[in-house]
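Only a single protein chain was left out; the remaining protein chains are all shown in position.
Our next item is chain A:
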Amino acid sequence: MTQQTHPYSIELEGISKRFGTVQANKNIDLQVPAGTIHGIIGENGAGKSTLMSIIYGFYEADSGSISIDGQQVSIRNSQDAINVGIGMVHQHFMLVENFSVLENVILGAEGGAVLKQGMDAAREELKRLEQEYSLDIDVDAIVEDLPVGLQQRVEILKALYRGAKILILDEPTGVLTPQEADHLFRILKSLKEQGVTVILITHKLREILASTDNVSVMRQGEMVAHRETSKTDKEELAELMVGKKVRLKVNKDEAKPEQTVLSAKDLSFFDGQGVERLKKVSLDLKAGEILGIAGVSGNGQSELLNVLSGITPMASGEIQFAGQTITANAPKNAAQMRDLKMAHVPEDRHKMGLVTGFEAYEAAVLGYHDSEAYNGSVLMKRSAMLEECNERMAAWDVRPPNPHLKTANFSGGNQQKIVIAREVEQNPNVLLIGQPTRGVDIGAIENIHEQIVKLRDAGKAILLVSVELDEIMALSDRIIVMFDGAVVGEVSANEADERTLGLMMANAWNEGQGAQA
């Protein structure tokens, strides 16, 4: 916009925030030039979200100041933030799901005690916004019926409707297909052209490089670097993020697949509402390979893991495993599958992998707690459990190496190491592993990836489910794509590229199809 008088639309000076003993933000300075897209990257726990929460008025900073267009402002709650023109698209959408798009947009900005008038005015205004920023959406649709990509657009509209000049997006692409993400970035570009300042928080380097003008890097609560995006690259940013040289590729040799150890045929599963979540899924898993299951979250991957691991019974189909035929009429539960040497690292470690109130040594035997190694005639052998836990913590570099610490108090990466160690140390023949590095920082990701490859090289069969395409592509020897409960494609890792997989994940791929989706 031409009337911009101040070069920086938002300026932070010396922002600090402490939660108990944790210094979440330490003396942060940041200047975001008006009308640009500014990326903020950092590992999980680097303090990005805390910083944005301070800007949006969720938390108050212990010290420091915020200026908008050169004016120092005090932001004590979300209303203050909205008033100075800040809008935020949260990672988990802040939408009322059974409200219409229109109702969601006007919530908090209704324009009068009776809705009618405000709604009509909002309808007009939304029409204008939609045209101006090419954000097509049916304003009368109920939000829960919309795909996530559109729900995100509602969030953006919400901010624009409130007159946001600064739009903050927190990890906006986590739930999107690559195509939806591309669309989002086109929208952000057009916002920028209209003079909106966009702040993009992400841990995905690719997005930063593809869409931002400037980038700031956070590490351990501090702002460690500012770069012009055009003058930096993936390697430099990654290094700044973690503070040491990291590999973006997993080092592994060609797989040497051997005999099939697990074979699933026509697996079906219906959820509580009678919706078919798995549609005749068949797959073969060979010893010495990593089979990756790609897909946007919620397309049957979780159900597949649950059915294979025996947690939920299948509706039909059969599984051949360890010389047994498992069918709907002859099911095996999770404990029986474990006895057949199948290990399972569940997708959600808080819900299914750990009891967060347990101490580490207790969590480390979950699922194997009946094993003779841990049990005396009546009581459990505490000392044996502790000893083993100490050994594993040393071997897997779990920090802090304290078996008496509650699992809830470990960081995400260390919790995950506890779970993976527990499963892998049982020397399984098949390892099912879901989202191995969700919420895990880069250093630990590397370590976990190495362990998975090591297990494969030891001749184990590994089924990897992940919504991170980078992870699937880096680790897998073979990739299956799931969409809407069915397998929609299979490619060998060598042939896989992001675009093909992305299109398959959106079920927009036709064999032999040319360049256009």
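Just so it is clear, a contact is a pair of C-beta atoms (placed from the backbone, for glycine too) under 8 Å apart; a residue touches a chain by one contact, two chains touch by 3 or more; residues count from 1.
Everything below uses one rule, namely that contacts and distances are computed from a predicted model.
Q: One chain of this complex is not shown here; going by its UniProt record, which of these names is it: "Nucleoside ABC transporter membrane protein", "ABC-type thiamine transport system, periplasmic component", "NADH-ubiquinone oxidoreductase chain L" or "Xanthine dehydrogenase subunit D"?
A: "Nucleoside ABC transporter membrane protein"
Q: Among A:Gln71, A:Asn98 or A:Asn427, single out the residue that touches the unshown chain.
A: A:Asn98
Q: Using the touch definition from the top, which of A:Met88, A:Met223, A:Met314 or A:Ala364 touches the missing chain?
A: A:Met88
Q: With the missing chain put back, one of A:Glu110, A:Asp182 or A:Glu276 would touch it. Which one?
A: That would be A:Glu110, which touches the missing chain.
Q: In the whole complex, what residues of chain A lie against the chain that is missing from view?
A: With respect to the unshown chain, the touching residues of chain A are 56, 58, 77-82, 88, 90, 92, 94-99, 103-104, 106-110, 112-116, 118, 158.
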